[in-house]
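The complex appears here minus one protein chain, its other protein chains still in place.
As written, the chain order gives the labels A, B and C, with residue 1 at the start of each chain.
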Amino acid sequence: MNERVYRSLYRIRRVEEEIARIYPSDKIKSPVHLSIGQEAVSVGVCEALRPEDVVFGTYRSHAFYLAKGGDLKKMMAELYGKATGCAKGKGGSMHLVDTAHGVMGASAVVGTTIANAIGYAYALKLQRKDSLVVSFFGDGATDEGVFHESLNFAALKSLPVVFICENNFYAIHTSLMYRHKSTDICALARAHGITAERVEDGDVLAIHEHVTRAAKALRDGSSGPFFFECLTYRLMEHVGSNEDFHLGYRTRQEAEPWIRNDQVKRFASMIDGERRRRIEAEVEAEIQAAVAFAEESPFPEGEELFTDVVEG
Amino acid sequence: MNERVYRSLYRIRRVEEEIARIYPSDKIKSPVHLSIGQEAVSVGVCEALRPEDVVFGTYRSHAFYLAKGGDLKKMMAELYGKATGCAKGKGGSMHLVDTAHGVMGASAVVGTTIANAIGYAYALKLQRKDSLVVSFFGDGATDEGVFHESLNFAALKSLPVVFICENNFYAIHTSLMYRHKSTDICALARAHGITAERVEDGDVLAIHEHVTRAAKALRDGSSGPFFFECLTYRLMEHVGSNEDFHLGYRTRQEAEPWIRNDQVKRFASMIDGERRRRIEAEVEAEIQAAVAFAEESPFPEGEELFTDVVEG
Amino acid sequence: MERVLSYIDAIREATDQEMQRDLSVVVFGLDVDDPKAIQGTTRGLMEKYGRERVFGTPLSEDAMTGAAVGMALAGLRPIHIHIRMDFLMLAMNQLVNVAAKSRYMYGGQVRIPIVVRSMIGKSWGQGAQHSQGLYSFFMHVPGLKVVAPATPYDAKGCLIHAIRDNDPVMYIEHRILHFQKGPVPESSYTMSPGKARVTVKGRDVTLVGISYMHSECLRACRYLESIGIQAEVIDPIWLSPLDIDTIAASVHKTGRLCIVDNGWTTCGASAEIAALVTERLQGVKDVRVRRMGFAPVTCPPTPLLEDLYYPNGRTIASAAHDLVTGTHNGWLPDERLDLQEIEFRGPF
Partner (left out) sequence: MERVLSYIDAIREATDQEMQRDLSVVVFGLDVDDPKAIQGTTRGLMEKYGRERVFGTPLSEDAMTGAAVGMALAGLRPIHIHIRMDFLMLAMNQLVNVAAKSRYMYGGQVRIPIVVRSMIGKSWGQGAQHSQGLYSFFMHVPGLKVVAPATPYDAKGCLIHAIRDNDPVMYIEHRILHFQKGPVPESSYTMSPGKARVTVKGRDVTLVGISYMHSECLRACRYLESIGIQAEVIDPIWLSPLDIDTIAASVHKTGRLCIVDNGWTTCGASAEIAALVTERLQGVKDVRVRRMGFAPVTCPPTPLLEDLYYPNGRTIASAAHDLVTGTHNGWLPDERLDLQEIEFRGPF
């Protein structure tokens, strides 16, 4: 378990560091929203899922895409705008998708995929499937009406969906405190009649445990939905590949407990050196292969502009 | 006090009965949503307001328009589509307005005026006025995202607004039970950090007392908003001038406690016969004058089609 | 004898047949399961197919539209119903930013087979917020299909196609059309996107009537007959994709085009048709074009202004007369009561 978790955490971290390294070259012509610092949420959640479960997320899409099993080569190629990308270069970083691995997409408009997720969950229930849906969204999405409309419907219909609010305290540069009078996000979910819990410390195992329990309950026929607010911290700027503590909307000091609590480092230290180096080497090789794949892949042909608008 | 309340209740009831009487003649070519049975909410609330306070409401607009002091003649003329109507015949029953008396309008799209109300309240706060805003809406509006977005903002900015949810248990023919898992509407408001109370029995004085206290607090500089859920019952069909118990979505039995508890009758019995007859006679005369005014007023001229689109 | 159904029953039958045929079809929206059953168009479906496949919803247009998209991703074919087109303004984000774009922005990896039914209101003081025909918004956005059937026959055929179509289809109804009756085969049939119909042949002027305005064009046609003008009447049926070939061919013949829209003209369907015909025929044929639609104001409920707000058979005839004669002598036919009930009954 620890090794799986570490591999997934380390892989996401390193992929994004690599993206940050490449970004200034302008080869990645797509706005990137990095999850560095937040990996524990995607990993903790997705390690509790089965391949046939599906996830919906946001433009901050790399972590959950990878954690859920999305193809790394296709992701890199997508960032490069290549024809071999997971969306043939027509999506970009904000619209990663890999339906074969249950990654049902990511939207650049805050809040939108929450509604898509509950619709998917409705279908699963109707189809008597025992898989489930995870809806990832940020604290910012909880400001939007669609968040409430979706929670209300999910509760009303007892849908097999797990809502994961990745609360990194900010929507771009605006603190949750300037957006809600009460910053108790779980209370919002509870008002709709949904069981809700907060995971305060970003502990990947705690998140994993909560979601595992919820998933088991849903598969055993308990009625959903479940709601988890996972506190976490974004270490990079909102969009782009740099730090942004100089902007002044938050302090480095605020970040420090989160840096100390970095789950990637924590798990590195929990794993035997030999095995760790092997995992890391494998991940590095995979990343280099993915970057090479992206570099070498062709751009889409001009005619591709007109395909995929409607069928046929 | 009781006499004022009775006059207002009786007047609204009688105006709507008169509308129902005229409606089959097709002189009123505007969809009417009657408040018969629900008058206590508008009256209880508006009796606690000052002339400079403002109210925003819904297409079920007659009761709060009249209770707040909206001009009856202009209302009748509006229903008739006459040039002398409060909106010159360009609004109809669903869009009553009388800004001189603080009736800031009514919308046919559920939930919309809640957002307008909080904007108005924001302005009042900025302008350091000590008047306040009342936002009337039905239980149906609490399903809409804009309800939550508006409550969140009102709470965040401590706005001088009193939210009044007129919970008549149905949105058209669909019970609140089929729309929310938990039918505790006050819990939704509380989750946004708003003080919320339910008035269960439709008692006009209880409603009045609650709103009076809230209004006083706001004028004394306490921070808003306040939220009241007022249970009530619609005795007529959703739109139109008939009963609809035959439709089967609700039973007459369900209505009976509300009929027994009819605040118009209750207050009639609380007032001395002589004085009561005087009030009633005055109201009847006013109504007949308003109907005559509407009947005799001219329709708008053809050129009116093109005015009021934009200024000038 | 041909079977005659109302537009309402044609919709109901199409839905019923598709629900029977394909378990993935679901129907939902506000009040679809209530006693009024969306003017009767969903009557009986809940009883027949159960509460899971036919269900009313909370008042949550935004999330319910997003839910339709999610259901489609999971393999369902949702039909989402709105009793007023005006309410779609609450669903624009999911329609424009998600439904229309998913197939493309996910590189063809997904498809969004949803049908969004919505109704345009008219008359009896519907007023500002219950009367709009805003389909040009959906024509504007790549990835959406738009259909506005004007007869019971088309209502059925287009709805069946829309349900089977693998892209989002905006299915536009009109409250007044709901009461129209016409021949409707009992067996299932589909009407393909992008096929217009010439409903009256004529040589002097082409009238293109959208949605309910097709009926008014039929009236206009009869008024024009009485003064010896032969109008060709076209019902585009599908607005996106639009059968501009049929329209342009007609205008090539008649040299005159009057487009009568069931919405505002500015940046509307009539603007698009006028522009397309111009682009096609410029240098080929000198044509005269005229657009009609809602007056460029908010819809007033009061009857006299409401009458002026909408084009009708007489004002359309008058405009067509002017186009044909090149005059502006103010000719306007007297109202003919025998044209009150005018329905296109085929042949199809």
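Everything below uses one rule, namely that a contact is a pair of C-beta atoms (placed from the backbone, for glycine too) under 8 Å apart; a residue touches a chain by one contact, two chains touch by 3 or more.
From a predicted model like this one, the values you see are computed outputs, not experimental measurements.
*Asks:* Can you say which of C:54, C:139 or C:317 touches the chain missing from this structure?
*Replies:* C:139
*Asks:* Which of C:16, C:33 or C:86 sits in contact with the chain that's absent?
*Replies:* Answer from the full complex: C:86 touches the omitted chain.
*Asks:* Please identify which residue in C:36, C:195 or C:288 touches the non-displayed chain.
*Replies:* Among C:36, C:195 or C:288, only C:288 touches the chain that is not shown.
*Asks:* Given that one chain is not shown, which residue among A:61, A:107 or A:131 touches it?
*Replies:* With A:61, A:107 or A:131 as choices, the missing chain is touched by A:107.
*Asks:* Using the definition of touch stated at the top, determine which of A:37, A:102, A:140 or A:202 touches the missing chain.
*Replies:* A:140
*Asks:* Taking the entire complex into account, which one of A:60, A:73, A:95 or A:157 touches the absent chain?
*Replies:* That would be A:95, which touches the missing chain.
*Asks:* To test your reading of the contact rule: which positions on chain C touch the chain that is missing from view?
*Replies:* Against the left-out chain, chain C lists 62, 86, 89-90, 92-93, 95-97, 100-101, 104-105, 127-129, 132, 134, 136-137, 139-143, 240, 263-272, 274-275, 278-279, 282-283, 286-291, 296-298, 300, 326.
*Asks:* List the chain B residues touching the unshown chain?
*Replies:* 56, 85-91, 95, 97-99, 104-105, 107, 109, 112-127, 145-146, 149-150, 152-153, 156, 307-311
*Asks:* Since one chain isn't shown, list which residues of chain A touch it in the complete complex.
*Replies:* Answer for chain A: residues 29-31, 81-82, 85, 89-95, 107-111, 140-141, 143-145, 171-174, 178-180, 247-249, 299-300, 302, 304-306, 309 touch the chain left out.
As a convention for this text, only the chains that are shown with their structure count from here on.
*Asks:* Looking only at which chains touch which, which shape fits best: line, ring, star, complete or other?
*Replies:* complete
*Asks:* Quick check: how many Å separate the C-alpha centres of chain B and chain C?
*Replies:* Result: the chain centres lie 36 Å from each other.
*Asks:* Centroid of chain A to centroid of chain B, CA atoms only: how many Å?
*Replies:* Result: the chain centres lie 45 Å from each other.
*Asks:* Which parts of chain B, given as residue numbers and ranges, touch two or more other chains?
*Replies:* 143-145, 178-180
*Asks:* Got the chain C residues that touch at least 2 other chains?
*Replies:* Where chain C meets two or more other chains at a single residue, that happens at 57-58, 60, 62-63.
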